[in-house]
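All protein chains of the complex are present and in place, except for one that has been dropped.
Right, chain A next:
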Amino acid sequence: MSTFSTERQTPTTSDGLPAAPSGGAQRPPVPHTWRKRRERLTAGAFMTPAVLLVAAFLLAPFVWTIYRSFFSDSRTTPFSWFDNYSLFASDPALARSIQNTLMWVVGTVVLPFVLGLAIAILSNTTRWSRLARLCVVLPYALSGSAVAVVWNFMLTTDGAVNQVLTNLHLDSLAQGWLLTWPGNTIVMILANAWQATGVAVILFLVGLQSIPPETVEAGALDGAGSWQQFRHIVLPQLRPVSIIVIGMSLVNGLKSFDLIWVLTQGGPGRATETLAVSMYNETFLELRPGAGAAIAVVLTVIVLAASWLYLRRQLDVKGE
(Lines give C-alpha, C1' and ligand atoms only; values in the text may rest on other atoms or scores of the structure.)
Protein backbone atom coordinates (compact mmCIF):
# COMPACT_ATOMS: atom_id res chain seq x y z
CA MET A 1 0.00 0.00 0.00
CA SER A 2 2.83 2.38 0.80
CA THR A 3 4.31 1.86 -2.67
CA PHE A 4 0.98 2.70 -4.21
CA SER A 5 0.65 5.92 -2.18
CA THR A 6 4.14 7.03 -3.16
CA GLU A 7 3.38 6.44 -6.82
CA ARG A 8 0.19 8.42 -6.61
CA GLN A 9 1.94 11.37 -5.08
CA THR A 10 4.75 11.40 -7.65
CA PRO A 11 3.75 13.53 -10.63
CA THR A 12 4.52 11.85 -13.94
CA THR A 13 4.51 12.86 -17.57
CA SER A 14 2.35 11.20 -20.17
CA ASP A 15 5.13 8.74 -21.00
CA GLY A 16 5.43 7.71 -17.39
CA LEU A 17 8.71 9.45 -16.59
CA PRO A 18 8.99 11.57 -13.44
CA ALA A 19 7.94 15.14 -14.16
CA ALA A 20 10.26 18.08 -13.60
CA PRO A 21 9.65 19.92 -10.35
CA SER A 22 7.03 22.59 -10.89
CA GLY A 23 8.01 26.21 -10.35
CA GLY A 24 6.88 28.39 -7.44
CA ALA A 25 4.78 30.57 -9.79
CA GLN A 26 1.97 27.99 -9.80
CA ARG A 27 -0.85 27.58 -7.19
CA PRO A 28 0.21 28.07 -3.55
CA PRO A 29 1.07 24.85 -1.71
CA VAL A 30 -1.87 23.36 0.18
CA PRO A 31 -1.03 22.53 3.79
CA HIS A 32 -0.13 18.83 4.00
CA THR A 33 -2.45 17.99 6.91
CA TRP A 34 -5.46 19.67 5.32
CA ARG A 35 -4.93 17.78 2.07
CA LYS A 36 -4.65 14.51 3.96
CA ARG A 37 -7.82 15.26 5.89
CA ARG A 38 -9.68 16.20 2.73
CA GLU A 39 -8.59 12.98 1.06
CA ARG A 40 -9.81 11.00 4.04
CA LEU A 41 -13.13 12.83 4.07
CA THR A 42 -13.58 12.25 0.36
CA ALA A 43 -12.73 8.59 0.73
CA GLY A 44 -15.11 8.35 3.66
CA ALA A 45 -17.89 10.04 1.71
CA PHE A 46 -17.49 7.56 -1.11
CA MET A 47 -17.41 4.61 1.26
CA THR A 48 -20.31 5.68 3.47
CA PRO A 49 -23.20 4.51 1.25
CA ALA A 50 -21.63 1.08 0.80
CA VAL A 51 -20.81 0.77 4.49
CA LEU A 52 -24.34 1.83 5.47
CA LEU A 53 -25.90 -0.63 3.05
CA VAL A 54 -23.71 -3.50 4.24
CA ALA A 55 -24.38 -2.59 7.87
CA ALA A 56 -28.15 -2.29 7.35
CA PHE A 57 -28.71 -5.31 5.15
CA LEU A 58 -25.95 -7.71 6.18
CA LEU A 59 -24.40 -6.98 9.55
CA ALA A 60 -27.50 -5.87 11.45
CA PRO A 61 -29.59 -8.90 10.38
CA PHE A 62 -26.65 -11.15 11.17
CA VAL A 63 -26.30 -9.73 14.67
CA TRP A 64 -30.06 -10.04 15.16
CA THR A 65 -29.93 -13.65 13.94
CA ILE A 66 -27.23 -14.51 16.50
CA TYR A 67 -29.29 -12.82 19.21
CA ARG A 68 -32.48 -14.66 18.15
CA SER A 69 -30.74 -18.03 18.17
CA PHE A 70 -30.46 -17.86 21.97
CA PHE A 71 -34.21 -17.60 22.47
CA SER A 72 -36.80 -20.35 22.52
CA ASP A 73 -39.50 -20.73 19.87
CA SER A 74 -42.36 -20.85 22.31
CA ARG A 75 -44.91 -18.03 22.35
CA THR A 76 -43.15 -15.96 24.99
CA THR A 77 -39.69 -16.69 23.49
CA PRO A 78 -37.72 -16.91 26.76
CA PHE A 79 -33.92 -16.90 26.79
CA SER A 80 -32.88 -20.51 26.31
CA TRP A 81 -29.08 -20.44 26.22
CA PHE A 82 -27.82 -23.02 23.73
CA ASP A 83 -31.02 -25.10 23.46
CA ASN A 84 -31.44 -24.31 19.78
CA TYR A 85 -27.85 -25.35 19.10
CA SER A 86 -28.36 -28.63 20.96
CA LEU A 87 -30.78 -29.65 18.20
CA PHE A 88 -27.73 -30.59 16.14
CA ALA A 89 -27.12 -33.41 18.60
CA SER A 90 -30.74 -34.47 19.15
CA ASP A 91 -32.57 -33.98 15.85
CA PRO A 92 -31.90 -36.78 13.32
CA ALA A 93 -33.06 -34.52 10.47
CA LEU A 94 -30.27 -32.04 11.27
CA ALA A 95 -27.71 -34.84 11.57
CA ARG A 96 -28.73 -35.98 8.08
CA SER A 97 -28.58 -32.38 6.93
CA ILE A 98 -24.95 -32.11 8.04
CA GLN A 99 -24.14 -35.39 6.27
CA ASN A 100 -25.72 -34.08 3.08
CA THR A 101 -23.91 -30.76 3.36
CA LEU A 102 -20.58 -32.58 3.60
CA MET A 103 -21.49 -34.68 0.56
CA TRP A 104 -22.40 -31.52 -1.33
CA VAL A 105 -19.12 -29.84 -0.40
CA VAL A 106 -17.05 -32.81 -1.56
CA GLY A 107 -19.14 -33.22 -4.71
CA THR A 108 -19.20 -29.57 -5.69
CA VAL A 109 -15.46 -29.18 -5.11
CA VAL A 110 -14.20 -32.37 -6.75
CA LEU A 111 -16.53 -32.75 -9.74
CA PRO A 112 -16.40 -29.23 -11.25
CA PHE A 113 -12.63 -29.10 -10.59
CA VAL A 114 -11.78 -32.41 -12.25
CA LEU A 115 -14.33 -32.13 -15.06
CA GLY A 116 -13.61 -28.44 -15.64
CA LEU A 117 -9.86 -29.02 -15.87
CA ALA A 118 -10.25 -32.04 -18.16
CA ILE A 119 -12.68 -30.30 -20.50
CA ALA A 120 -10.59 -27.12 -20.58
CA ILE A 121 -7.43 -29.01 -21.50
CA LEU A 122 -9.18 -31.13 -24.12
CA SER A 123 -11.07 -28.24 -25.69
CA ASN A 124 -8.07 -25.90 -25.59
CA THR A 125 -6.30 -27.81 -28.32
CA THR A 126 -8.90 -29.68 -30.34
CA ARG A 127 -10.53 -28.55 -33.55
CA TRP A 128 -14.05 -28.62 -32.17
CA SER A 129 -13.03 -26.68 -29.11
CA ARG A 130 -15.46 -23.77 -29.52
CA LEU A 131 -18.51 -25.98 -29.96
CA ALA A 132 -17.46 -28.24 -27.09
CA ARG A 133 -16.84 -25.25 -24.85
CA LEU A 134 -20.21 -23.75 -25.71
CA CYS A 135 -21.99 -27.01 -24.87
CA VAL A 136 -20.31 -27.19 -21.47
CA VAL A 137 -20.56 -23.52 -20.60
CA LEU A 138 -24.19 -23.08 -21.68
CA PRO A 139 -25.76 -24.64 -18.53
CA TYR A 140 -23.87 -22.10 -16.44
CA ALA A 141 -26.01 -19.38 -18.03
CA LEU A 142 -29.18 -21.05 -16.70
CA SER A 143 -30.64 -20.30 -13.31
CA GLY A 144 -30.50 -22.99 -10.64
CA SER A 145 -34.30 -23.26 -10.67
CA ALA A 146 -34.41 -23.78 -14.43
CA VAL A 147 -31.76 -26.48 -14.16
CA ALA A 148 -33.82 -28.15 -11.43
CA VAL A 149 -36.94 -28.15 -13.60
CA VAL A 150 -35.02 -29.83 -16.44
CA TRP A 151 -33.55 -32.46 -14.12
CA ASN A 152 -36.92 -33.05 -12.48
CA PHE A 153 -38.28 -33.95 -15.90
CA MET A 154 -35.49 -36.51 -16.20
CA LEU A 155 -35.29 -37.95 -12.69
CA THR A 156 -38.87 -38.60 -11.57
CA THR A 157 -39.92 -42.23 -11.48
CA ASP A 158 -41.82 -41.90 -14.75
CA GLY A 159 -39.24 -39.43 -16.11
CA ALA A 160 -36.93 -39.51 -19.10
CA VAL A 161 -34.07 -41.47 -17.52
CA ASN A 162 -36.26 -44.39 -16.48
CA GLN A 163 -38.07 -44.36 -19.81
CA VAL A 164 -34.76 -44.63 -21.66
CA LEU A 165 -33.65 -47.46 -19.37
CA THR A 166 -36.95 -49.28 -19.91
CA ASN A 167 -36.68 -48.90 -23.68
CA LEU A 168 -33.17 -50.35 -23.51
CA HIS A 169 -34.59 -53.32 -21.57
CA LEU A 170 -32.67 -52.23 -18.48
CA ASP A 171 -35.78 -52.12 -16.31
CA SER A 172 -33.87 -53.42 -13.32
CA LEU A 173 -31.84 -50.19 -13.26
CA ALA A 174 -34.92 -47.96 -13.36
CA GLN A 175 -35.71 -46.55 -9.93
CA GLY A 176 -37.04 -43.54 -8.04
CA TRP A 177 -33.90 -41.43 -8.38
CA LEU A 178 -35.15 -38.71 -6.06
CA LEU A 179 -36.74 -40.96 -3.47
CA THR A 180 -34.06 -42.88 -1.61
CA TRP A 181 -31.05 -41.61 0.29
CA PRO A 182 -28.14 -41.28 -0.48
CA GLY A 183 -28.93 -41.79 -4.18
CA ASN A 184 -31.16 -38.71 -4.30
CA THR A 185 -28.45 -36.47 -2.88
CA ILE A 186 -25.86 -37.92 -5.25
CA VAL A 187 -27.96 -37.36 -8.39
CA MET A 188 -28.61 -33.78 -7.30
CA ILE A 189 -24.86 -33.24 -6.84
CA LEU A 190 -24.34 -34.59 -10.36
CA ALA A 191 -27.03 -32.23 -11.67
CA ASN A 192 -25.28 -29.37 -9.91
CA ALA A 193 -21.92 -30.41 -11.40
CA TRP A 194 -23.51 -30.39 -14.86
CA GLN A 195 -24.24 -26.72 -14.35
CA ALA A 196 -21.24 -25.62 -12.29
CA THR A 197 -18.57 -27.17 -14.52
CA GLY A 198 -19.08 -24.41 -17.09
CA VAL A 199 -17.55 -21.67 -14.98
CA ALA A 200 -14.63 -23.92 -14.03
CA VAL A 201 -13.98 -24.54 -17.73
CA ILE A 202 -13.96 -20.81 -18.45
CA LEU A 203 -11.53 -20.09 -15.60
CA PHE A 204 -9.22 -22.96 -16.51
CA LEU A 205 -9.21 -21.89 -20.16
CA VAL A 206 -8.18 -18.39 -19.11
CA GLY A 207 -5.46 -19.95 -17.00
CA LEU A 208 -4.28 -22.23 -19.80
CA GLN A 209 -4.13 -19.39 -22.31
CA SER A 210 -2.02 -17.29 -19.96
CA ILE A 211 0.68 -19.99 -19.68
CA PRO A 212 3.72 -18.90 -21.76
CA PRO A 213 4.22 -21.53 -24.51
CA GLU A 214 7.98 -21.22 -24.08
CA THR A 215 7.81 -22.98 -20.73
CA VAL A 216 6.08 -25.99 -22.29
CA GLU A 217 8.44 -25.94 -25.27
CA ALA A 218 11.44 -25.85 -22.94
CA GLY A 219 10.07 -28.90 -21.13
CA ALA A 220 9.57 -30.71 -24.42
CA LEU A 221 13.15 -29.93 -25.49
CA ASP A 222 14.34 -31.33 -22.18
CA GLY A 223 12.57 -34.58 -23.03
CA ALA A 224 9.49 -34.30 -20.81
CA GLY A 225 6.53 -36.41 -21.96
CA SER A 226 2.94 -35.13 -22.20
CA TRP A 227 2.00 -36.21 -18.68
CA GLN A 228 5.23 -34.78 -17.22
CA GLN A 229 4.65 -31.49 -19.05
CA PHE A 230 1.13 -31.32 -17.64
CA ARG A 231 2.11 -32.43 -14.13
CA HIS A 232 5.23 -30.31 -13.68
CA ILE A 233 4.76 -27.34 -16.02
CA VAL A 234 1.07 -26.70 -16.74
CA LEU A 235 -0.55 -27.68 -13.44
CA PRO A 236 1.72 -25.53 -11.22
CA GLN A 237 1.01 -22.53 -13.41
CA LEU A 238 -2.74 -23.14 -13.04
CA ARG A 239 -2.48 -22.86 -9.28
CA PRO A 240 -3.98 -19.35 -8.97
CA VAL A 241 -6.99 -20.39 -11.08
CA SER A 242 -7.36 -23.65 -9.13
CA ILE A 243 -7.49 -21.68 -5.90
CA ILE A 244 -10.37 -19.61 -7.23
CA VAL A 245 -12.26 -22.61 -8.65
CA ILE A 246 -11.95 -24.61 -5.43
CA GLY A 247 -12.74 -21.61 -3.23
CA MET A 248 -15.89 -20.80 -5.21
CA SER A 249 -17.00 -24.43 -5.29
CA LEU A 250 -16.44 -24.76 -1.54
CA VAL A 251 -18.74 -21.87 -0.75
CA ASN A 252 -21.32 -22.93 -3.37
CA GLY A 253 -21.37 -26.43 -1.90
CA LEU A 254 -21.97 -25.13 1.60
CA LYS A 255 -24.83 -22.88 0.61
CA SER A 256 -26.55 -25.13 -1.95
CA PHE A 257 -30.28 -24.46 -1.89
CA ASP A 258 -32.14 -23.66 -5.12
CA LEU A 259 -31.61 -26.94 -6.95
CA ILE A 260 -32.59 -28.98 -3.88
CA TRP A 261 -35.60 -26.83 -3.12
CA VAL A 262 -37.07 -27.11 -6.59
CA LEU A 263 -36.26 -30.82 -7.03
CA THR A 264 -37.25 -32.27 -3.64
CA GLN A 265 -37.94 -29.42 -1.18
CA GLY A 266 -35.55 -31.26 1.10
CA GLY A 267 -37.73 -34.38 1.09
CA PRO A 268 -38.95 -36.97 1.07
CA GLY A 269 -38.97 -37.02 4.85
CA ARG A 270 -36.28 -34.29 5.06
CA ALA A 271 -33.79 -36.78 3.61
CA THR A 272 -32.15 -34.41 1.12
CA GLU A 273 -31.89 -31.28 3.23
CA THR A 274 -28.62 -29.41 3.45
CA LEU A 275 -28.01 -26.88 6.21
CA ALA A 276 -29.28 -24.06 4.00
CA VAL A 277 -32.52 -25.95 3.30
CA SER A 278 -32.88 -26.94 6.97
CA MET A 279 -32.53 -23.29 7.95
CA TYR A 280 -35.38 -22.34 5.62
CA ASN A 281 -37.47 -25.34 6.64
CA GLU A 282 -37.16 -24.75 10.37
CA THR A 283 -37.82 -21.03 10.08
CA PHE A 284 -40.65 -20.84 7.57
CA LEU A 285 -42.28 -24.27 7.49
CA GLU A 286 -41.78 -25.66 10.99
CA LEU A 287 -42.28 -22.11 12.32
CA ARG A 288 -39.25 -22.30 14.62
CA PRO A 289 -37.30 -19.11 13.94
CA GLY A 290 -34.96 -19.71 16.90
CA ALA A 291 -33.87 -23.09 15.56
CA GLY A 292 -33.59 -21.60 12.07
CA ALA A 293 -31.40 -18.80 13.42
CA ALA A 294 -29.11 -21.31 15.15
CA ILE A 295 -28.68 -23.23 11.90
CA ALA A 296 -28.01 -19.96 10.06
CA VAL A 297 -25.31 -19.02 12.57
CA VAL A 298 -23.64 -22.44 12.38
CA LEU A 299 -23.77 -22.40 8.59
CA THR A 300 -22.31 -18.90 8.42
CA VAL A 301 -19.50 -19.83 10.79
CA ILE A 302 -18.70 -22.94 8.73
CA VAL A 303 -18.71 -20.99 5.44
CA LEU A 304 -16.55 -18.20 6.83
CA ALA A 305 -14.15 -20.57 8.58
CA ALA A 306 -13.77 -22.85 5.56
CA SER A 307 -13.26 -19.94 3.18
CA TRP A 308 -10.85 -18.16 5.50
CA LEU A 309 -8.78 -21.25 6.28
CA TYR A 310 -8.60 -22.29 2.67
CA LEU A 311 -7.94 -18.89 1.13
CA ARG A 312 -5.49 -17.80 3.83
CA ARG A 313 -3.36 -20.87 3.26
CA GLN A 314 -3.57 -20.76 -0.50
CA LEU A 315 -3.12 -17.03 -0.93
CA ASP A 316 -0.14 -17.01 1.45
CA VAL A 317 1.54 -19.61 -0.69
CA LYS A 318 0.69 -17.69 -3.82
CA GLY A 319 1.96 -14.44 -2.43
CA GLU A 320 5.36 -15.75 -1.39
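As a working rule, a residue touches a chain if its C-beta (ideal position, glycine included) is under 8 Å from a C-beta of that chain, and two chains touch if they have at least 3 such contacts; residues count from 1.
Quick note on the criterion: contacts and distances are computed from a predicted model.
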Listed names "Anti-sigma factor", "Small basic protein", "3-isopropylmalate dehydratase large subunit" or "Extracellular solute-binding protein", with the criterion being the UniProt name of the chain not displayed:
"Extracellular solute-binding protein"
Among A:Ser129, A:Thr156 or A:Gln314, which residue is in contact with the omitted chain in the full complex?
A:Thr156
Among A:Ile66, A:Leu165 or A:Leu179, choose the residue that contacts the chain missing from this document, as touch is defined above.
A:Leu179
Contact footprint on chain A, counting only the chain that is left out:
74-76, 93, 156-158, 176, 178-181, 265, 267-271, 284-288
